[in-house]
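Missing here: one protein chain of the complex. Every other protein chain is in place.
A and B label the chains in the order they appear, each numbered from 1.
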Amino acid sequence: MNFQAGKDTLKRKFDTVGTRTPRPDGLDKVTGRAQFGADLTAPGMLWGMILRSPHAHARIKSIDTSKAEAVNGVHAVVTSRDFGPCPDDVLDIRENVMARGKVLYDGHAVAAVAATSRSAARQALKLIKVDYKVLPHVTDVDEAMKPSAPILNRKLFTKGLDKTPRKPSNIAERFEFGHGDVEAGMKQADLVIERTFKTEATHQGYIEPNACLANMGSDGRADLWCCTQGHFMVRQVCSALLGMDASALRVTASEIGGGFGGKTTVFVEPVALALSLKASRPVKIVMSRSEVLRASGPTSSTSIDVRIGMKKDGTITAGDATLRYQGGAFPGSAVPYGAMAAFACYDLKAVRAVGYDVIANRPKQAAYRAPGAPMAAYAVESVVDELCKELNLDPLDVRLKNASSDGSKASYGPNFDVIGLRATLEAAKAHPHYKARLKPNQGRGVACGFWFNFGGETSVSLNVSADGTIGLSVGTPDIGGSRASIGNMAAEELGVPHDKVRCIIADTASLGYNDVTDGSRVTFASGLAAINAARDAIGKMCERAAGIWGIPVDAVTWEDGAARPSSPNAGNHEPLTLADIAAQAGATGGPISGHCEINAEGAGVSFATHLVDTEVDPDTGYVKILRYTVFQDAGKAIHPSYVEGQFQGGAVQGIGWALNEEYIYGEDGKLQNPGFLDYRIPVASDLPMIDAVIVEVPNPGHPYGVRGVGETSIVPPLAAISNSVSSAAGVRMTQLPMSPPRLLKALGRI
Amino acid sequence: MFQIHVSTSINGDDTEFSCEADETLLDVLRDRLGLTGSKEGCGTGDCGACSVIVDGRLVCSCLMLGAEAQGREIETIEGMANGSELHPLQQKFLDHAALQCGVCTPGFLVAAKSLLERNDNPTEEEVRYWLAGNLCRCTGYDKIVRAVLDTAKEMRKSPKTKKTAAKKRVKA
Partner (left out) sequence: MNVISGRIPLQYHAPATLKDAVNLLANSKGKTQILAGGTDLLVRMRTGFSEPDNIIDVKHISPMCKISRDGKGFSIGAAVSSAEMSENAALLKAWPGVVEAAALIGSTQVQGRATIAGNLCNASPAADSVPAMVAAGARALIRGPKGKRKVAVEKFCKGPGKTVLKKGELVEAILLPEKPARTGDAYLRFIPRTEMDIAVVGAGVCVTLDSKGVCTAARVSLGAIAPTVLLDARAARTLVGTSLDDPALDALAAACSAAARPIDDKRGTKEFRIHVAGVLARRAAIIARDRALGKS
C-alpha cells in the first residue's frame, strides 16, 4: 500500500527508482560466497585473542605476560604499553580498546595475544597474570549521579553548568534545549501529568560478531579488512592510535553482518594491528558473542522524568523532560540526541528538555539506531497516551492536533522544512488496523517517532566502461541493500537499465573520504553523490557528442540514456547512446568518468507513527504481539522492498527492547547474560507479520525526494508497545523491558 | 599424535581432514576446509547461523565436534544450489528481499530446506517455530517467512522442482 501525499509528491516519473530490482550482492549471500569480517584468511595468519577484566572497576597493579610469551606458537603479546601517545580526540577509544592503569567495566580489554592456533592463544591468555586492586563500582545511572557514588574518573568535572564544579563526579555534561515559558504553559493546562521512567541498556544484537584481519609490516604500512559501518573512520582512528600516516593504512570493508550503529567505532581493529606489527604476521581477531555483549558498545540505560500539560480539547500547553543516560565508562552518551528528539513530534509554544551525560562501570556505549531517541520518545509518548486516556481523547486526534508540520519551530531549535508526520498520522487513522476490534486482555498502542537524518561527507566515483556499462564506487559500507538503491539512482539518472550498473564499496585508498554509514544517510547522501556523479559523467558525454557532431555543447541534451540535439536548430543528428559514446571514448578524449565530492546537506527529517495490538496473560505476565503496523515517511522509496525491510526490522528491534532485552548486572558489577540465550532478542515465533506502509512526502533536499529510513522505525515501538500493554493490562507501565515478572508485579498478582 | 583423522562426505564430495578433538564441525568447515558460508554468530547453539544438515538432520555445526563427522553425510549452504541453478528457496529469498545484511541467510536457507523436505505445506506458525532457532536482527522475519511459504507453494505446484530437490538430497 502506497500512501501518496498529494500535492507534495514529485511529478517526476521514474523508470528504475521505485521498482523492486534484485540486489547486486544477493547471489553471493544466498550461496554462502559473500565474505564477511571473519571469512578472510591470509597466508601465515595468526589468531588474536583478548584477555578481559573480570572486575567492574579495579586498579591494574601489574601485568605479567612472560609465561604467555613462552607458550609455543605465541608470536606477540600486547598491553596498553604498546599503544603510545595519541591525539586527544581518540584518547577515550585508546583506553577503551586496551585498559590503562584501571579497568572500568566487566569485559574491559587488558592484554592480547597472537598465536598460530586458537587453542594456543587461549592457553596463553590463561597464563597472563594480572594483579588487580578491586575498587567499588556503580552501574545504575541514578546511583552513579549521587555525590556518594564511586568516582570513575577523578579528572571529570561536569561541563555545561553555569560554573564548573570543583569536585569531580560521574556527570560528564549537562545539555538543555527548548523555548518558551514552560511553567506558564503548565498553568494553562487542564491536566498536568508527571512520570518517571527507566529503561535498561540494550545491544544492537548484530548477528555477525566484530571481526578483522590486520596485516602490518615493519615499514609502517598496513592493510586491514574488517566488518565496519565506516572504513574511513577505522582508518582515521586506527592510524591515530598507532601513530601511522592515514594513507599508510588501507582499510577494506568486508560484507557486514549487521551493525545498527554498533559498528561505527573500533574495538578489535587497533589491537589486531598492534599484534600484527609486533608479530610481523597477519592477525585475525574475531570476537565471541560473549565478548560482543560484554565489551562492544550497547546503548545507554536511562532514567527520565517527563511532565506534560494538556487542555481538555487535547492542546498540549507545555512539555518538560529531564533525561539521564549512562553511556558506560566514558563520556559521550546519546543524551543530547534524546533531549533534542524528545518533543520533536509536537509543535509546542513552551518546551524544555534537559539531558545529563553520565558515566558508569559499563562498556562504552555506541550508537544504536536513532541513538538516544527511542527512550526519550518512550517517556514522552507514554505521558501523552496517559493524558489522552485521562481526558478521554483519541490518541491519533490529539497527535494530529499538536503535530509538528511544515515550518513548525522544532523543540530543538530550527524550523522544519516539508515534513511528513501528519501524513503518517492520517494514514494510520485511515488504516483498517485502527478500527479492528479488540478482545479482553488486549490493548492497542499508538506512538510517533522522529529522527534527524544526516547527510555528511561523501565521495563517489562513476566509471563508464567501453561497452557502455557502469562501475560505481561508493565509500559507505552496504548494511541493508544500499548498493541496490544507489546503483538504481545512478541507472535512473543515466537512463540505463539497473543491471548495467555495478555498485561496489571501494577501499580507503581508492576513493575520497566518506563518513560512516550512519544517521540514515547512505541512500540520501551516497545516492545524491551518485546522481551528481552521473550528471558529471553525462556532462562529459554531452561534450563528446558535441565534438562528434561539431556543435556547441549547450546544444546537446541528455535524455533516456542518450545524447540528443537539444532542438532542431542544433542540426539533424541521430542520438548517441551512452554505449555509442563509451565505445568512442578513446578516440574522443580518453576515459569517461563522473565524480562527486560533497558534504551533503538537506537530509530531511523523518517521522513515523506505529500501531500495535498486544495481549497480556494476566496469570503469567506474558505479552503477545498480535498485530503491528508501521507508517513512515520515506520521502521517496528508491527500493520499496528494502524500505519496508527497514521499517520491519526497526519495529522488531523495538519489540525486543520493550519486552525482553536488557543488560542484567549482578551486585558484583558483572554482566549476567552475555549470550543470545539470556539476552533475548525476538525469534520468528514471537512475532506476527509486520505491516509496512510507505508514506511518501518528498524531501526537497534530494533530487528524487529521498529521506533516510533506517533509524526512525525504532523510535516509536517502545512507547507504542508500552501504551498497548498498559491498555491491555489496565495499569501504566513505566519501566522497560516489560518482562513477565515486572508486568505480573505491576498487575498486583505477585 | 593429537590430531584426529576424519573421513566424511560434504555436499556429496568425499572429504578427509585432520582436526584437534576440541574443534567443532563449524571450526573445521570454516578454518580447515574453507567453507565459510556457515557462520558463527554465537558458538553456543542460540543463533542458527551455522546450521548444516548431518545425515538428513538439521543441526548447529557449532554444537558438534569435527571428530563426530566421521562417516556422516554433511550438507552445507555451499551445496544448496545445483551448480548455477539456485534452489527454489535461494531464488525466493532474492525475490522477496528476505535478506538485508545476509549473515544469517545461509543458516535460514539450510534450516528452511530441512523444513520443506519434511513438510511441503507448512503453516505460517510452523515456519516460525521451525525457524525460531535462527536469529535475524535485520528483517523482523516478515519477508523470510513469506519467502519460505511462497517457496513451499511453488514447490507443491511444480513437482519437477520438488523432485530435483529430492534427488539432490539423495545424492548429497
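In this section, a contact is a pair of C-beta atoms (placed from the backbone, for glycine too) under 8 Å apart; a residue touches a chain by one contact, two chains touch by 3 or more.
Source: prediction; values computed, not measured.
Asker: Thinking of the whole complex, not just what is shown, which of B:33, B:65, B:89 or B:116 touches the missing chain?
Answerer: B:65
Asker: Could you tell me which of A:315, A:441, A:557 or A:673 touches the chain that is not displayed?
Answerer: Residue touching the absent chain, from the options given: A:673.
Asker: Looking beyond the chains shown, say which of A:17, A:40, A:58 or A:71 touches the absent one.
Answerer: Going through A:17, A:40, A:58 or A:71 one by one, A:71 is the residue touching the chain not shown.
Asker: With the missing chain put back, which residues of subunit B would touch it? List them for me.
Answerer: Missing-chain contacts on subunit B: residues 2, 4, 20-22, 24, 43-46, 48, 51, 54, 57-60, 62-65, 67-68, 70, 111, 114-115, 129-134.
Asker: Please give every residue of subunit A in contact with the chain that is not shown.
Answerer: Against the missing chain, subunit A presents residues 70-73, 116-117, 119-120, 123, 127, 290, 619-622, 659-660, 664, 672-673, 675-678, 680, 682-683, 685-686, 739-741, 744-745, 749-750.
Methods note: only the chains that are shown with their structure count from here on.
Asker: In the complex, go through subunit A and note every residue touching subunit B.
Answerer: 20, 22-23, 25-36, 38-39, 41, 118-119, 204-209, 255-260, 286, 288-289, 479-481, 641-642, 644-645, 648-649, 651-653, 675-677, 681-685, 687, 689-690, 692
Asker: Which bits of subunit B are touching subunit A when the two form their complex?
Answerer: Of all residues in subunit B, those touching subunit A are 20, 22, 27, 30-31, 34-44, 46-47, 49, 76-78, 80-81, 86, 90, 93-97, 99-106, 109, 124-125, 127-129, 131-146.
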